[in-house]
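Note that one protein chain is taken out, while the other chains of the complex remain in position.
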Amino acid sequence: MARYAMVTDLTRCVGCEACTAACSAEWDVPPGHARTRVLPTGPVGEFPRLRAAFYVAQCNHCDRPPCVEACPSGATFQGPDGIVKIDPKLCIGCGYCIPACPYDARYLNPVTQKVDKCDFCAARLERGQLPACVTTCTAHAKFFGDLEDPNSEVYRLVYGRGAERIESDEVKIGPNVYYLGTRGEPALVREKFAPHPPQIPSSGQWWERVFKPLAFLMAGATFLGQAIAFFTQLRKGESQFDE
Amino acid sequence: MSEQATYLPAFSERMIKKHHVAIMLLHWFNAFVWLAELTTGAALIQSDRFRFAPQWYVELVTGVFGTRANMLRFHIAVGLTWIVVLAVYGIFGWRTYLREEVLKREIALDRDDVNWLRIRILRLLGRSNEPLPPQGIYNAGQKLFALTVYAMVPLIAISGLIMAFHWGPASVVGWAVVVHFLAVAVVVSGLMIHVYMGAVFPEEKPAFFSMITGMVPESYAYRHHRKWWEEVKMLERKRAAGELEEAAPQASSRVWAALRAREYWPAYWAALGLGLTLLAAFLLVGQGLGASGGFTRYLAFLIQLVAPGYAASHPYWSNYVQAGRPVLMDFLALELIGVALGGLVSGWLAGRLRWTTDRGPSVPVRARWALAFAGGLLSGFGARMARGCTSGLALSGGATLSAGAFVFMLSVFAAAFAGAYLLRRIWL
Partner (left out) sequence: MTATFPLDLSGASFIVVSLLLGFFFGFFLERAGFSSAIRLTGQFYFRDWSVLKVMFGAIVVAMLGLAWLSLAGVLDFGAIYVPETYLWPQLVGGLLLGAGFILGGYCPGTGVVAAVTGKLDALFFLAGIFGGIWIFGAAEPALHEFHQSGARGVLTLPQVLNLPAGVVAFLVTLVALGAFWVAEMSESRWRLYEKTYARGRSGAPASPAPSQDEAALV
């Protein structure tokens, strides 16, 4: 099975946002939202030693995705090829997965009322095409391929030229989008846009910490009471109702 | 049984009525819904954080439905049916059922009930030998369960609707998930006792059978529901003495009476029912009702069975016989089975099932059969020519304002009126 990965060459990216436009057109993303965004780090350092980079943010299709665990309906799942997808037929729009993503790659589509994000253009892959952002990138900064295929471009870029993951000390969940830089651009991005630990909305926290234990306690208590009743009855016979 | 006779020799096995048939139907409908919804609901919760059921169970149930999306659709469809049925019961039974039965007898706890609960628990634990206080038609445990259920059902229904139809922003849907799970967990806790009492606990066997027959033995009523038994006795005495006026028919029994009426329903009531069914068909499957299309499917199925090559190559039958799509996996073909069942049940309820031949006064039976066959030939041919019959084209097409449907309707009535004059000897 393939293990898909994407590499963005930050030395080439000019921040034109053609990838965002192509992606939004391909997937009917409503205005104000995006599956992939271009975030400038802004100038860092002191004149004349200023540095800057564009962070091309998207779903990282992590090896241990916290969003899959956060989804109560099973709409978010990871396929055997590593791509994390959302089944819109199952999504109820509860939004638990949105703060769960350390990279903030998810949004709630206000038109469909369902959560949406990058899926490496899975439908295009099935047709044998590359993701829309890769084919559109004006600076040829994006590469897509199979990390298990030693002949692929991404294999060469990741294992040969040392493309890096955007991880932080707390969040190491195996992202599969890599960034290439010659003058420390990935480090700059890590500094400016460090992934945050997965969060749960307050309703989910209440469920996890209070209500779920309560529900089990309640069901357990009635079950126990019933068991006591059953054994008392076995021991005493059916004389319970005699007066 | 002999045991009862030993300590309650005064009572024969006389049965007294406990449940109205509408309540029994509702009970078993509820039982089916809970079974279906808990089975699928437990399998729908997928992620490790939320799941109660083991992974193999999730996979097993998902396998039955093919895909998780199908399972979710089933869950929602059953849930919606449940909400509609409960709403209909609530609206039509508001006065006689909700206000009189539920509020006064099913959930109102009195002093006896509180004592009963205390003593019942102590006795179960072997800490007391006090006699149990007398109980009404429902004992305190049943009342407590009913109270819980009536409190939780609206929560389950509303949170389910919010999740199914994305009513509100993500935070609202997120809370709906929690409310749905929690309310179900509360009911399930009570349901365990309810099912145990009904299905396992030997002393409550009559309660279980009363949900099938509606009757309980008088000895059981005397021992378990003394206050209710006294009410029944009082009523019987009054009725015998002629003091009691016959009560006006209750709403639920009016519905029952309409179902059992030997006369046909007024045309407008049938029209309303048929219209709502048609509307439901548009909403649920995106097409109207039909009949001749279903016949064609079955015929195509038979032809395919006998001569698959002919069916696949024939320019007309090949429209129906397509590879990878079962001929009968079609709305109209399935619906036709339902039509037969619905007609059968309706006729059975009204006592109209009888082998007869409908004919005019001057037509012999065999001639009528021949005429019916000839009429069928013409109808079948005409329906296929027009691509639909009175149901599929005139009714369903008429409701969608299809121009062809109105042309068809006019020509059906024109031909039938003209034919009626020519063939008046058949029917008059």
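For reference, chains read A and B in written order, and residue numbers begin at 1 within each chain.
Keep this in mind: a contact is a pair of C-beta atoms (placed from the backbone, for glycine too) under 8 Å apart; a residue touches a chain by one contact, two chains touch by 3 or more.
Predicted, not measured: the structure shown is a model, and the values here were computed from it.
Contact with the chain that does not appear here is found for just one residue of B:N70, B:N115 or B:S128, B:N70. Residue in contact with the omitted chain (choice from B:N115, B:S128 or B:Q287): B:Q287. Across B:P54, B:P154 or B:G376, the single residue that touches the chain missing here is B:G376.
The rule is simple: only the chains that are shown with their structure count from here on.
With each centre defined as the average position of its C-alpha atoms, the distance from subunit A to subunit B rounds to 43 Å. Per the touch definition, subunit A reaches subunit B in the complex via residues 68-74, 77, 87, 89-90, 92-96, 98, 108, 113-114, 201, 203-204, 206-208, 211-212, 214-216, 218-219, 221-223, 225-226, 228-230, 232-233, 236, 238, 240-243.
On the subunit B side of its complex with subunit A, the touching residues are 3, 7, 44-50, 68-69, 72-73, 123-126, 131-132, 163-164, 166, 169-171, 173-178, 181-182, 185-186, 188-190, 192-193, 196, 200-203, 223-224.
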